[in-house]
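All protein chains but one are shown in place.
Labels A, B and C are assigned to the chains in the order they are written; within every chain, residues are numbered from 1.
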Amino acid sequence: MFTNFPLFPQQASAQAGQVDAIYFFMVAVTAFFSILIGGLVIFFAMRYRRRHRNEVGYAIHGSLALELLWTVIPFFIVMIMFGWGAKVFFDIYRPPTGAMEIYVVGKQWMWKVQHMDGQREINELHVPVGRPVKLIMGSEDVLHSYFIPAFRVKADVIPGRYNVLWFTASKPGVYHLFCAEYCGTKHSGMIGSVVAMEPADFQAWLAGGRADDSPVAAGEKLFQDLTCNTCHRSDTQGRGPMLAGVFGKQVELQNGSVVTADEAYIRESIVNPQAKIVAGFQPLMPTFQGLVSEEQLLQLISYVKSLSQQGAAPGSAPASPTMPQASGRPAVEKK
Amino acid sequence: MSEGYSDAPTVGLPGRVSIQGPGTPHDGDSHAHHPKLQHHFDDMEQQAEASTLGMWVFLVTEIMFFGGLFLAYAVYRSQYPTGFQEASAHLNVTLGAFNTAVLIFSSLTMAFAVRAAQTGEKPRSQIIWIVLTMILGATFLVVKYFEYKDKFTHHTVPGPSFVWDGQYPAAAEIFYSLYFCMTGLHALHMIIGLGIMTWLAIMAKKGTFNSTYYTPVEVSGLYWHFVDIVWIFLFPLLYLIGRHYHAG
Amino acid sequence: MTTLNYINNGHGLASWLLTKDHKRIALLYLVSITAFFFLGGLFALMIRLELLTPAGDLMTAETYNKMFTMHGVVMVFFFLIPSIPAVLGNFLIPIMIGAKDLAFPRINLLSWYIYALGGLFTLFSALSGGVDTGWTFYTPYSTAAANSHVITAALGVFITGFSSILTGLNFIVTIHRMRAPGMTWFRLPLFVWSHYATSLIMILGTPVIAITVLLVAAERVLHMGIFDPALGGDPVLFQHMFWFYSHPAVYIMILPAMGVISEIVQAFARKNIFGYSFVAFSSLAIAIVGFFVWGHHIFVAGQSVYAGMIFSFLSFVVAIPSAIKVFNWTATIYRGSVSLDSPMLYAFGFIGLFTIGGLTGLFLAAMGLDIHVHDTYFIVAHFHYIMVGGAIMGYLGGMHYWWPKISGKLYSEGWAKLAAGMVFIGFNLTFFPQFLVGYLGMPRRYHMYPPEFQIFNVMSTAGATVLAAGYLLPMVYFTHSLFRGKPAPADPWGAKGLEWEIPSPPPTENFAISPIVTHGTHQYAPSKEVGVV
Partner (left out) sequence: MSAGHVAPKSLYYLIFGALMIGTALTVGAAFVDMGALNNVVMLAIACTKALLVILFFMHVRWSSRLTWVIAASGFVWLLIMFGFTLADYMSRGWIQGTLR
């Protein structure tokens, strides 16, 4: 049972080394100052121990030079920590373009995963090694947090909005997946595993098993079922804005401001359509809050997204059955 | 065994002396105490300063207490600007403005009540100002009651029975949640204020307050003015943001 | 035979429950926070027992969740926050500044009753089934999902908040208005400075948590939409408002302990503090800058990256005044006349553990690293180093230092040294492994965990047993000293300060004659200036 006594988690992502480097630096600083302070306290206590009952200490009131010294030096040390920590944070949180997208929905107490080509998983996540993977995450109910210790990544999953997490797995293996934000009774059961696979194995895994409709296809079907297409037509005659080519673009709103049509905006437009009306349109759309689940929302979003990626209009063929943005892009691409 | 510090100079703070000297312990102080001086204060000035300072510190906590609500208001208003305007347009601006005037008037009468005690006017005139303030405060609450009642009949009270036929039901519900929390807490402060003033009036009737002792009136006045200030912000933020709002 | 003092001046329950004497009120607090401490400790023991094995075999997940929630609520709101201010601060601040009482004795008593009422609500919530939201009451779980007794627990926190506010208000007014003639700001004992800083946080921060839990209750009971995303609200706003208080609240716990340590180090090195003004102002700096750093609790909670950077920067800045204090304490021991009595042992324990706790806090302020360690046992270990290794060590050190003054009796020094050793060793054994298991990735608030984390948890549980015994010991010898202890002289340690110049235990009025102060405290040697202040 106690055979393995690890002190550091394994490094299985491109980011893990960065995080560990700053960790080791800070451990070193901590050890240095703890030993310095502890050593000085013990040394002084022995060297200046009270030798007779009425002995008193030597009156020293202070030293401005020393005060400045131990204000300025720690300040520079913590500023190094600040700069370094912030840089690592930006690297870990700014997803590269062209990352493979996977949708994650947290609910009490499971993780539901949809791959772009239709594979679904619960409490598992299969990813290829060497390729940036971007998780777009939402929650059905309360706060959760997606945490993969071996990859050193974590992000809260927040109901009502999306949060993004990305990583590049660097070593094949099976790793822990934890929910890190307390979410109720079976919080500690909201765990699973992340399986990092060689790209070839991953392709085989994708091909095997039973794939459902891809989110794009499912989203398109929903788009028809909810009769979104009666207003959001493929031509400019619809009562709602045309959706082709919208995703990722700037959209001018009725009140003159401009927003980027990202996942968050599309989500808001479905559940709270009146919030941001596109310029030139009437606020006619009813809310779909409560009518579509978080997973269906993600499917609708991926469908709207697909309309931009291929320049396709509603009604055209759904996205290709395999990975939509597959391009074999190297894993290190950033910024 | 239990040496007093005066006869133990080696243990005492170096150089510390007691200029009052032995034989003047506090309880047996020879010169006459003000009847309202509490035993642990040296004199009435220290007591009065402590009380007003205490009230000011308390008001700082009140600022932060209401501040949390104002923060929530600021965040949601920035997120739902039009929704808040639409919701605000349903409030009765006439009643709101009337209540603002009533409250400002009550601040004036309160200031005069403090002044009456400060200048040692007769209890009768102190009571008149206090009671006048109470009447105005009560007027405010009565108007508020009718406003609340109106919300209940129109189902604009947040909760399961909330009904909103405008364009922004979600934003309107948050607006009304904040409306009820803010005005409700404000009204609660008014009610507490009325309680304090009832007590003040009784004390004044007994002739307690004069130019040497009016701290209770003064600190109650501070409290009352603070409640007025909260309303000075609540009125425009809640009632007036939707006045130039046109649906559509 | 015995002189009249605050303990024997009046007998019977009513003379205690209706007292306006700050010293008696301090004892009322002492009894009640001790009860809550052992209640909270009991919950901790249950948690540690459950975590002995990876499987959730001792209790159900629901029970376990209630255990850590109640542990957090009781320890944070009903023990740590009132501990040093309400017991030692209440007892000592008027004496240290040469006053007969706090400025508002009746409000002081009222705040104990408010505390007791809040405590009753929380106890009721615990006994009627418990609450399982975590002490943080995060929405929307607390408002929409949890089906435990959130309301009573939240009301308990709300009510006890006002006790804290009134205590802070009382201290601020007292320190401003009740100082004896000659007791200038720069002659104040550092204990008073740190309590002044603490009181600032109490009055500026506590109202915000009060309104926040009130809104949680309103959302839960009346279904008003404030924080619940299903009603258009934003759960991150709750986290902002919660941590606006709850981060500074950590300084409510640690600042008074720092004040205690400053006193003890001076008394047992028989030497005035090194750099008085730096230590005094660092308390204020911590209190003020401590308000600007709350966002480091929500780096991964969906906060904007730029806001995160500001908070990260300020979190590093707030580490500096803490570092200044540690260096100054160390320098104070230099060329002192050091006596290793039990209070000094606790002070040494504090300095060591606080150093580690503070430095590991930097790990959490570094945004990139916080991603990994956030919400893991690393955090749990860090804040226990601050709150247990720091605040409770300070509290125990202070209790040992001033117990002869408070009770008028001497306790057994041998047992006290043993207890100090046990607490130090037990503490490190309990919480050091949690740093390691946290970095390995074990999330906090887990009822079950993967088996490879077991060895660390076994160590923790073993340490917790030693720690518990270390905490029980003082109860025994303090109680024993009340009945069998030798009477304490006015100044058993040969320390200097106003509190040591009046009899032990002090008379009700503290000072028979108003003191006139001409010097600061802890002036032991004839002044021979070396360096500058």
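Going forward, contacts are C-beta pairs under 8 Å (C-beta built on N, C-alpha and C of every residue); 3 or more make two chains touch, one makes a residue touch a chain.
Worth saying up front: this structure is predicted, and the values here are computed from it rather than measured.
Trainee: Hey, which of A:Ala264, A:Val278 or A:Val292 is the one touching the hidden chain?
Mentor: Once the missing chain is taken into account, the touching residue is A:Ala264.
Trainee: Please give every residue of subunit B in contact with the chain that is not shown.
Mentor: Given the touch definition above, subunit B has residues 43-45, 48, 52-53, 56-57, 59-60, 63-64, 67-68, 70-71, 74-75, 78-79, 93, 97, 100-101, 104-105, 107-108, 110-112, 115, 118-119, 211-212, 218, 221-222, 225-226, 228-229, 232-233, 235-237, 240-241, 243-244 touching the missing chain.
Trainee: Suppose we count only contacts with the excluded chain; which residues of subunit C make the list?
Mentor: 176, 204, 208, 236-237, 240-241, 244, 291-292, 294-295, 302-307, 310-311
Please note the rule applied: only the chains that are shown with their structure count from here on.
Trainee: Going by C-alpha centres, which chain is most central here?
Mentor: Chain nearest the overall C-alpha centroid, as shown: C.
Trainee: State the chain with the largest centre-to-centre distance from subunit A, centres being mean CA positions.
Mentor: Max centre-to-centre separation from subunit A belongs to B.
Trainee: Quick check: how many Å separate the C-alpha centres of subunit A and subunit C?
Mentor: For subunit A versus subunit C, the centre distance works out to 35 Å.
Trainee: How many angstrom between the C-alpha centroids of subunit B and subunit A?
Mentor: Chain centroid spacing, subunit A to subunit B, equals 46 Å.
Trainee: Considering subunit A alone, which of its residues make contact with at least two other chains?
Mentor: Within subunit A, residues 272 contact more than one other chain.
Trainee: If you look at subunit B, which of its residues touch at least two other chains?
Mentor: Residues 80, 170-171 of subunit B touch two or more partner chains.
Trainee: Which residues of subunit B touch subunit A once you look at their complex with the stated criterion?
Mentor: Going by the criterion above, the answer is residues 80-83, 167-168, 170-171, 248.
Trainee: Residues of subunit C touching subunit A in their complex?
Mentor: 56, 61-62, 65, 132-134, 136, 138, 140-141, 144-146, 229-230, 232, 234-236, 269-272, 274-278, 299-302, 305, 308-309, 312-313, 316-317, 319-320, 323-324, 326-328, 330-331, 333-340, 348, 351-352, 355-356, 359-360, 362-363, 365-372, 374-376, 436, 439-441, 443-452, 454-455, 494, 523-533
Trainee: Would you tell me which residues of subunit A are touching subunit B in their complex?
Mentor: Residues of subunit A touching subunit B: 255, 272, 274-275, 282-283.
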